[in-house]
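Removed from the display is one protein chain of the complex; every other protein chain stays in position.
What follows is subunit A.
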Amino acid sequence: MSYVLTDSAALFGRHLTHFKRLPQQLISVTLMPIMFVFLFGYLFGSSMVVPDGKYLDYIMAGILAQMMLANAINTGVGVADDLNNGLVDRFRSLPMTQFSVLLGRTAADLVLNIIALLFMVLVGLLMGWRPHGSALSTIGGVALLLLLGYTMTWLGCLIGLTLRHPQVINSVAMAVTMPLAFLSAGFFPINNLPGWVSAIASWNPVSAIVTGVRELWGNPVGYGDDPSWPLRHPVPVSLITLIVLLLIIVPLATRAYRSAAAKTT
């Protein structure tokens, strides 16, 4: 049983070494979010209106949530890479615990996410974003984003192991995460949207997550007078949704690992 830990630690080390060798990875992860902070928060911010505060304060949670969603692509491509170059075969022929292959990778991606989030928090502070909650609840907001990122790395494992081809993984992961990011309260208040779109957006888990983060950071929530039920209880709804998703995705990804390795001819 202790092998789960030592095997995962060995693979965790492998991914951290990759990261140390290629710190530019941090740029590829944070480049888009930096552009978004600059374009939306700074340039267009003056023409965007949110009910109870600055647009930059509003949009930070949305931009960071989108950065977490993008984990599905990065992890998916990485997992498929190991599968296609035969490393997964080698792992499978070793007496190691196979679950560690995914556990080690997702743990390493979590570390990358922590670094990327701290970096983006600095960028946001430089651009004028300010959290207004307590230190503890600010950290709580970061933790909620990390839980989203962690769920997405597992989704990436599932997508990567099922689809195998980097191009396809890219398109599918985009097709899943883009509507989640933009058909939500991530970038603009959803009560201005037409009725049915607004209904979809308000039940999109990403809306609850960004609203929860905004609440924890004391940033404008922007949902007006009559928020939908998930937005009225954003933190518990987010936590429950993400934990349930993890409970579904982790076993599916583990199974996909087993059958993906067996499928290679």
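Here is the rule we use: a residue touches a chain if its C-beta (ideal position, glycine included) is under 8 Å from a C-beta of that chain, and two chains touch if they have at least 3 such contacts; residues count from 1.
We adopt the following convention: contacts and distances are computed from a predicted model.
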Record lookup, UniProt, unshown chain, options "Indolepyruvate oxidoreductase subunit beta", "Protein ImuA", "ATP-binding cassette domain-containing protein" or "Dehydrogenase" -> protein name "ATP-binding cassette domain-containing protein"
Hidden-chain contact residue, picked from the options A:Leu5, A:Val49, A:Leu87 or A:Ile243 | A:Leu87
Considering the entire assembly, which residues of subunit A contact the chain that has been omitted?
-> 3, 6-7, 10-11, 13-14, 17-18, 21-22, 85-87, 89-96, 261-262, 264-265
